[in-house]
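After this line comes subunit A, so read on.
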Amino acid sequence: MDINKVKKQWQELSTAVEDIDYAVSGYDYSVCLERDKVRDFAAMMLDEGFYLVDLMAVHVTPAIEVVYQFAHFETRCRVMARAFVDDQVEISTISDIYQGANWHERETRDFHGVVFVGHPYLEPLILAEEDVDLKPLLKEEAKLQDVDAVRRQPPEPAPEPKAKPEPKPEAKPEAVKSQEQS
Partner candidate 1 sequence: MSMDIEVLEDSRHHRYVLNMGPQHPSTHGVLRVLLELEGEYAMELLPVLGYGHRCHEKIAEFKPAKSFMPNTARMDYLGALIYNQGFAQLLEKAAGIEVPERVEYIRVMASELNRIQSHLLWYGAYLLDLGAFTPIMYAFDDREHILDILEDVTGSRLTYCYFRVGGVSKDIDDKFVTSTRAFIDRLRSRFPMYEDLVNGNVILQKRLIDVGELTPHICARYGITGPMLRGTGVAYDLRRAEPYSIYSEFDFEIPTETKGDCMASFLVRFREMEQSLRIIEQALDRLPEGPIMAAKVPKKLKIPAGDYNSSVEAPRGELSYYLVSDGSDVPYRLKVRTPSYSNLSVVPEMCQGMLLSDVVSAMGSLDLVIPEIDR
Partner candidate 2 sequence: MIVYKYIAEVLFYALVILTFAGGIMAVRSKLLMHAVLGLAATLFGVAGLYFHLGSPFLAMMQILIYVGAVCIIIVLGVMLGNTPDQLAAKHLTGRNLPLALLACSTGFIALFVATIARTEFTVATEKVGDMSIEFVGESLLLQYCMAFELVSVLLLTAILGAIILARGGREEKSS
Partner candidate 3 sequence: MKSYFSELFTGAWSLILGLKVTIKALFSPIVTYQYPREKLVVTPNYRGHIDLVKDAETGAHKCITCGSCMRECPSDCIFLDGEKREGVKGKALTIFTLNFTKCSLCGACVEVCPTDALDYSNEYELAGFTREEFHYDLLKRVEERE
Partner candidate 4 sequence: MEIFYSILPELIRIVVCAVCGAVIVFGNALVMGYAERKLAGHIMLRPGPMEVGPHGIYQLVVDGLKLMGKQLVVPAKADPLLFRFAPLLAFAPVFVPLLVIPFSSKLQGFDLDIGLLVILALASINLLAVLIGGWSSNNKYSLFGAFRAVSQNVAYEIPMLLSLLSIIFMTNTFSLKAVVAAQSPVWFIVIQPLAFLIYLVSIVAETNRAPFDLPEAESELTAGFHTEYSGMSFSLFVLGEYANMFIVSSVATVFFLGGSSGIPLPYFEYSGIIWFMLKVYTLMFFLVWIRWTYPRTRFDQLMNFCWKYLIPFALVNLLITVVMVKLL
């Protein structure tokens, strides 16, 4: 796998590609996607030999964020791809590309109510059939955070208007410690 080539493809498909400090965050790249590019992205990742580690949703404002985690069997390359669902809480499925996503998507539907359009069998997996609309992992109003609040904060605040994560790998441990001791 040629990482530069792959990165170029990411840049074509995504709105932002970030290099992340593995030592702190435990993954290498963060890719932000438009929701209609998710399937193209997944197909491309499969071609490059990535496997789907995980698929999950994070409930933030303005919309629920779906996070796809990919990794590669041969080289260390752990990628977090993020996309926001639309107003109908819908996003297209990738379960026909990565069959392993099938159950993850059903689980996400159970817990967050994210509807994966085109999923072959979007029935409750973990929850009981009658609890379809329980959506237990959605946050209460009081706890719900804006997407910027859960992004890595730069040392000096430089917020941007759009929900564009600017994760800075410079989030140094020293800074963290001083923050804690305060």
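Candidates were picked such that all candidates are chains of the complex that A comes from, given by their letters.
We take it that contacts are C-beta pairs under 8 Å (C-beta built on N, C-alpha and C of every residue); 3 or more make two chains touch, one makes a residue touch a chain; residues count from 1.
Values in this document were obtained by computation on a predicted structure and should not be read as measured data.
A.B. asks: Quick check: counting C-beta contacts as defined, which of 1, 2, 3 or 4 touches subunit A in this complex?
C.D. replies: Candidate touching subunit A in this assembly: 1.
A.B. asks: Can you list the residues on subunit A that touch candidate 1 in the complex?
C.D. replies: Interface residues on the subunit A side: 22-27, 46, 49-54, 56, 58-59, 67, 69, 71, 73-74, 76, 78, 80, 97-100, 102-103, 111, 124-128, 136-137, 143, 145, 149-153, 167, 171-177, 179-181.
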